[in-house]
Each structure stands twice: as structure tokens, then as C-alpha cells.
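Left out: one protein chain. Kept in place: all the others.
Right after this comes chain A.
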Amino acid sequence: MKHTEIAIVGGGPAGLAAALNAAKLGARVHLIDRNDYLGGQLIKQTHRFFGSKEQRASERGIDIARELANQVTASKNIQVMTEATALGYYEDGVLLVEQHKKIFAIKPERLIIATGGAEKTLLFPNNDLPGVYGAGAVQTLVNVFGVKPGKRVLMVGAGNIGVIVSYQLLQAGVEVAAIIEAAPRIGAYWVHASKVVRAGVPIYTRHTIQRAHGHREVTGATVVQLDENWQPVPGTEKEFDVDVICLSVGLTPLTELLWQAGCRMVFVPELGGNVPLRNEHLETSVPGIYVAGDVAGIEEASAAMMEGALAGLNAAASLGYTTESLGLDRRNILAQLEGLRSGPVGEKIRKGLAQALL
């Protein structure tokens, strides 16, 4: 049995920030990630972030991941376990981890769950044909491995991910036939959406995919307009000759470990599904178990890093670690989070978080 002060599950933006901030206060940390690299989804983010300087505006996710991972590996307080999968959490407070075909039992004094989210998908005929991808898979292929998923793409979903991945496909020399969005409005930030529109990609709001075509692989798709009650309008069908259908229809929190730990959960559509109730310290209903990032509610990388930093500081502080600037640091991060979630863009997340507070 390994004993540690703080175990963090997930080495994405939230987990990395949590590890660094907990270690900075002096806590001993185990950072566990199932991949053979740290950074999570950040490593696919080849575009520049925007916002304020504290939120790392104009930096690219892939560079942020590298920088945070370097800091984490350099910290003597952080033990990194990559290629390590958290298999379960048990009632005696033990986390079971598989790494390199071995199983480890870890008993942490505090646990920070930063497992992120999983992609949602859609139901339509032939949705299992090769050529139907999740946006995350397309991003991995194009941005991580430099492989084109196909020649011509129909993007389903005009949120930030759908629109950014469309732009990255264009950059890779892949044609994007159209972006369709079931909602009456584009969900993505205008700065991203106007970029793809300027590049000549039409965005159809109130449209959904009706079916994919093809025998052995995708050869096309039928798209249909939706009425105010989200029902297809007959006669509005459009045909697209595409060999890739990319689904970017949202994420849902990866909460298995939280259910196993007995954390009180609540279904909040604005946050992507079932999320743990948490207090202002990001501690769940089970004392000593904290959450940060998409697992606590689907948001974005900047918010995940700030939540991670908060959870890391709070978990370490609860073990008695402190610094003179602790109170100020915490207030700073909270103010930044509030700024990020302010205005019309943050309305959905504010509404969601209001339902998830303990």
C-alpha cells in the first residue's frame, strides 16, 4: 500500500494545476494519468487561447501543457504516475491503480478527482459507419498525429470545439462542407465562428443530421432543418457528399470514481450531465474528496486550470500547509474564475453551478 498526502486522478489542465499548487504549499502529491504523457486535452489545442493575461491569452494549449508538465516533473513533492489507470475507489479510502500490468493500492489523505469528460454522440441511421468520428478523435488524428481523417467533412455542432476543429481541419487542408447546429444560435465564441465563415464554411443553425449514407464507409449525409419544437421539417433535406461526419455535440463528466466514493451527485444539463455537489472549496459531500475541471461541470481549459489551482491549494491547506499569501492567492483565483464566467457567455455555466453547490 502506498501512502500519500494528496492523490490526483487526471493529468490534464485541472490535475496539473492542482498538483503544482498543492506541491507549492509543501504537500506530497501523487499525480495519476492513464496516458503516457501529461496535459490531457491541452496537447491537442494548437490554437491560441484568449482572455486576459492571467488566463494565458495568446498562448497555445500544447505549449501550456508542456510548461506545466515540466514544472510538475521538476517538483520534488510530486510523484508522477503516467500510463496509470485509476480502476476504482473503495469504501476504506483506497484507490486502486493499474500501471504497467501491476496493480497498486494507494491510500491518500486527500483525493482530487480531475478526470475530465467524455464525448457525447448522436443517434442516426448508419452512425456506426467508418468515417463517423467524435471531434476529440479528429483533433487527435490531425493535431497530434498529423493524419487527415478524410477529404471532406460535415461538422455536427457549432460550439467552440466544433468550430475550432473545423478551422484546424481547414488548416490541415481538409475541406469542411458545412457546420450544422441544432440550436437556433451558434454556441462558439464569435471570434472563432467568424474565422470559419470568412474561410467560406457555411454554418446552418436549427439543422441536424438525419442519416449517414454509405455501405462500407461514409459517402454522404442528409441534413434536415428543425422547427421550434426541434422536429424535422419535411422537404428541407440537404445532401452533402462527405467522407467524414464529425460529431461535436458536447461532453459529459467522467464521474465513475465519484459515484464509487458515494459523493452526492446531481443532474445539471448546463454542466453536461451528472456532476458532484461541491462547496466553495471544491470539496464534495465526502470530506477530503475534491473535484476540479470538466468532471465538476463541462467548461474549458482556462477554468479547469483555475479550479485545479483552487482544489490543490484547498486540499493542501486542509492538511495544515499554508503560506502568508494563501488567502490572497485563493481570492485572486476566485476573482479570475468569476471574470471568466461573467457576461452572457458565462450565463449557462453560472446557472449550472448554482444548482451544484452544497
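Note that in this section a contact is a pair of C-beta atoms (placed from the backbone, for glycine too) under 8 Å apart; a residue touches a chain by one contact, two chains touch by 3 or more; residues count from 1.
Assume contacts and distances are computed from a predicted model.
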| item | value |
| --- | --- |
| Name under which UniProt lists the unshown chain, selected from "ABC transporter permease", "Cytochrome bc1 complex cytochrome c subunit", "ATPase" or "BFD-like [2Fe-2S] binding domain-containing protein" | "BFD-like [2Fe-2S] binding domain-containing protein" |
| Chain not shown: contacting residue from A:Glu83, A:Glu98, A:Glu175 or A:Glu270 | A:Glu98 |
| Option touching the unshown chain, where A:Asp63, A:Glu256, A:Glu270 or A:Asp329 are the choices | A:Glu256 |
| Of A:Leu87, A:Val197 or A:Val286, the one touching the omitted chain in the full complex | A:Leu87 |
| Full-complex contact with the absent chain, from A:Asn35, A:Asn127 or A:Asn332 | A:Asn127 |
| Absent chain, residues of chain A that touch it | 1-2, 85-90, 96, 98, 101-105, 118, 120-121, 123-128, 211, 252, 254-257, 259-260, 266-267, 269, 273-274 |
